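Working notes, beginning with the structure itself.
Yeah, one chain of the complex is gone here, protein chain that is, but the others are all in their spots.
Chain IDs A, B and C follow the sequence of writing; residue 1 opens each chain.
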Amino acid sequence: MRYAYYPGCSLRGTGRAYEESLVAVFRALSVEIEEIDDWNCCGATTYMSVDELTSYALAARNLALAERDHTDIIAPCAACYLVLNKTQHYMREYPSIHLVVTRALGAIGLTYKGRVKVRHPLDILLNDVGVEAIAAKVKVPLNGLKVAPYYGCQIVRPYATFDDQRDPTSMDRLLSACGAKIVRYPLKTRCCGGSQKGTLPEVGLDLIHYLLMEAQKNGAEVISTVCPLCQFNLESFQKEAGDRHHPTSIPVLYFSQLLALALGAAPDSIGLQRGFVPIEPVLAGREITYA
Amino acid sequence: MPDVAIQSNPESSRIGVYVCHCGTNIAGTVDVRKLAAYAGQLPNVVVSREYKYMCSDPGQALIEQDIAEHKLNRVVVASCSPLLHEPTFRRTLGRAGLNPFLLQMVNIREHVSWVHLDKQAATQKTEDLVRAAVRRVSLHKPLEKRRVSINPSVLVVGGGIAGIHAALTLAEAGKQVYLVEREPTIGGHMAMFDKTFPTLDCAACILTPKMTAVGSHPNIELWTYSDVVKVDGYVGNYKVQVKHKPRYVNEELCIGCQECITACVYKEGKTPDEFNLGLSKRKPIYLPFPQAVPQIVVIDQDACIEFKSGKCKKTCIEACGERVAIDFQQKETFDEVEVGAIILATGFKTFSPDPNPHYGYGRYPNVYTSLEVERLINAAGPTGGEVVLRDGQHPKAVGIIHCIGSRDANTNRWCSKVCCMYSLKLAHLIKEHTGADIFNFYIDMRTPGKGYEEFYDRLLDEGVHFVRGRVAEVSDWAVHPSEEGKLVIRAEDTLAGFVRRVPVDMVVLAVGLEPQADAQEVRRLFNISCSTEGWFLERHPKLAPVSTFTEGIYIAGACQGPKDIPDSVAQAGAAAAEALSLIDAKFVELEPYTASVLEEECSGCKSCVPLCPYQAIAYVNETQKAHINEVLCKGCGTCVAACPSGSIRQNFFEDEEIFEEIEGVLTYA
Amino acid sequence: MELKRTVKFEADRDPEFARWVSHTVGGERIRHCLQCGLCSGKCPLSLYMDYTPRRLMHLSREGFKEEVLGSTSIWLCTACYACMVECPKKINVTHLLYALKERAIEEGRYPRRFAIPVMARQFSRMVRGRGRITESWLVLQVFMRTAIWRLLGMSRLGLKLLRAGRLPLRRETIQRQAEIATMLDSVATTRKELAL
Partner (left out) sequence: MLSHPPASAATPHSTFEPRIVAFFCNWCTYLAADLAGTSRMKYAPNIRVVRLMCSGRVDPQFVLNAFAHGADGVFIGGCHPGDCHYQEGNYKALRRYQLLRRVLKEMGIEEERFRLEWISAAEADRVRAAVNDMVEKVRLLGPLNFAVSDQQTELLGAEVVV
């Protein structure tokens, strides 16, 4: 199993822990990843509102670079996953977009034939590695740690094919295999507000609060996310949202951090120390000892 | 109406070409004058005309007059699809003393003017098609239709209200009717309803007398718990095989006393009751509902201990005593009947709301389908007509969500037609039973029908809430203290222009209507078509709404599309009338498109024999040639195409005729 | 109480805008809209919008350009796609909102110092220049251009992030920077050629 790895900008910044823990998980499960040579920003959804055509060309440069090695792309960031997939879809659906992108790539000596699959780590772990293989490698079971699985928007909508759009369960299955207890979380695909916390703070805080409150009400000790922006929003503004509504204190981890922990990684190596809501009390309470 | 060409011709064919404008339907896209002029100079064409409506009386008279005047012996009509007016113009030829098969139709409406925009290209196409028809028609030979007698009995499939009504209508007219129903009782969906809209008369009160009449009518052979398994033959002479599933109770001996049910070793029912949609339990031996017709119990093989272990005390047999109606050894049996016509009234199924988030069916116990609520309201239902939630509480607020599985590209695109009205009915009945606040969430209120809008008006007056908006979500996620412990319906109130959250105790999903799960198998069995959605396809949506493309097979009720009770009954009556008009004609004419063997050329290779699905081809030992039985031949032409020596021919589709047509469309004049 | 005239004249409509909407990427099926409001019900942000997504759909197809491009709704969309995947007419609502945002920016139709378009522009500039985004710099630039006072409020979070190693200040850059500019030029040329 070998894949082209597309970290995206956030995993080099606020989402560092996501990258650190993913690398640990892949290493433990012998999944080979190789960073795409000289990848560029996917354009994200923000770019699209300024100049949609250009954003497809930017995204396609990454696809073309990966296609040279004939490998599927792993895109952990939800926004990157969506934009890269959307570019694929639009190139297929709209001849005019296909033409613009092909020419732009041609100008820098690249071609793209549409052979690359853009995949999310959840998809790789579930379908290529398999739940049983992961369960077999668990060294530190999560001992019934109560987790609210939060998928957010752009992993499941609109292009994901590896999970149910309305009721995704891939993360539930992976974490259950590591001994976690998945709590009911009806808001699992509801939006966290995305970048609105930065641009319209009041609106963002409301959305964040709903998500935190519901997790707490359902007895979650930890929220598990798959997106750097969700993680950042739910964690960094927890206090602010609590001041405004009702206080909560729930650590927000990447699903890969929980997986890495179960697979025996050292907490410092997977960015647990980078969180703002202390995780230790929860882990200690569950008698999860680090390997 | 200028005469375009009158010329004499040396050949024996004297052809008249008639181009129809069909108002502007054809003339709007095709240059009909140019076409007629073009046809006029084709070889053997004696007269060529264009006219506003060729199928009208004056149009037909024109053809008749020309046939007499110009001694025409062939006619080409360029108009609409032959499936629409070929019979009309054949009759025209017949009246003028020409054999009707000396006609060739050219479809320049459905296949040209309605589907093309470029006038020049469309006209060019019609010229090609007319040229081909002129060449083809020269080779046409006079043919005679075959007359066969008609069996006067009728098969009705499906014992819902449509099937019941059709069967009774035919039986009253003195015809022998076989009514086949797969469930142990007739009655269908209507038997499950409490009241019917908009008059609110009790469904059972109006249905059960008809059910009883079916059960006791001397002209109706009622076969419940039975399936049609094979259909052979053709219009007027269908052979139908019916399988009777074993109900393990002798239908002749059972008197419906139900003592066996009381005596069953199961003190309480354990199996979900189908009739009550699982809202109550029944025993392994049961009567579907008190007014079932026939009044004969049935044993559920999957639930009965005797079938599972063979070690039951068989208290049922004891209770039945000397009537000995219970028979664990019963096997399936078959009946074969001959009928002249068949009416399909196989009904619909309700949309099953999938259990994931959206509306919470299957996840939240107090989310019901509309059909379940019909049973809850029904006095003979699982709660004796008391509208209570699963925990026994009475709801104080109820949300009825319209268009579940209707008007939605993610499920079914069509409007199910009946849901608005039955939702109004349920709103009225729930309010009457509980006094609860009722919220209807709808997209558009559709109440076309006699007395329907008035009923809507009455509901508005009764204080039922109407929120225009498709519901986004039903959840137990509480944001406001008033929502705690409730089901919250979230929808945009599109008339107010903002999103509302409405907490309720009970949610009713107004599920839409779908084709039966096995509609495709049924249509194959009877050799009819389905629309893309899976509803049985009528011959013409307006002019032949209960006929199918297979002669002698009619459709009635919701198997043809969503329909309420009045429409289903009306259709059933229409289907019965169509069937009557067919069988009372005593005989039917069949198209003469049969195949035959040119014995002098047949090499006797037998390769055609296994090709015929109707066993119409036999190898005759004496002559060492193949022979086709024209009575059995249905005229598909497969053997004609397959004969290595070219010694099989087909009436009206002779090789030469088709070659002329092919070359005709391709050869630019 | 202030009274406002709400009647609309045909002259208020822009049929050209309506035509553009139904031909733009995402707007293909907009004429099929049932006005059922499922999009609004699904939208987590509709409760803050002046026009709910459903109303935007109708205003767009009717060509009420002023109302659409002047609406706060198009800026509130977080692209969560909840509306789009459930639309009973399969209208690509989210995609269409992108097109509307793009049009509004192009026509300069947004409030001064409004953070969302500013952020979008800064973002695209950074990608053009360096090929990647450095979050610290992006945030800095956005606040400089919109609400500089809020930088103060954010400084505590910034410090926390810095301390956790989550806000590197080194600016990320790709190696073959020139390629980005070449691609952008090519897109611009093709766009002109095809009149897209």
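Methods note: a contact is a pair of C-beta atoms (placed from the backbone, for glycine too) under 8 Å apart; a residue touches a chain by one contact, two chains touch by 3 or more.
Being a predicted model, the structure only gives us computed values, none of them experimental.
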item: Listed residues B:Val115, B:Ala379, B:Leu495 or B:Val631, member touching the removed chain; value: B:Val115
item: Hidden partner chain, residues of chain B it touches; value: 81-83, 107, 109-112, 114-118, 121-122, 124-125, 128-129, 132, 524, 527, 529-532, 537, 549-550, 593, 607, 611, 613, 634-638, 640-642, 644, 650, 653, 655, 658-659, 661-663, 665-667
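What we mean here is this: only the chains that are shown with their structure count from here on.
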item: Mean-CA-position distance for chain C and chain A (Å); value: 23
item: Rounded Å distance, chain A centre to chain B centre (Cα mean); value: 50
item: Junction residues of chain A, two or more chains touched; value: none
item: Chain B-facing residues of chain A, complex; value: 164, 166-167, 186-187, 210, 214
item: Residues on chain B engaged by chain A in the complex (per definition of touch); value: 356-358, 475-477, 479
item: Chain A residues touching chain C - in the complex, by the definition given at the top; value: 9-10, 12-17, 38-41, 43-54, 57-58, 61, 82, 90, 94, 96-97, 99-100, 103-108, 152-154, 157-158, 165, 189-191, 193-196, 198-200, 203, 207, 236, 273-276
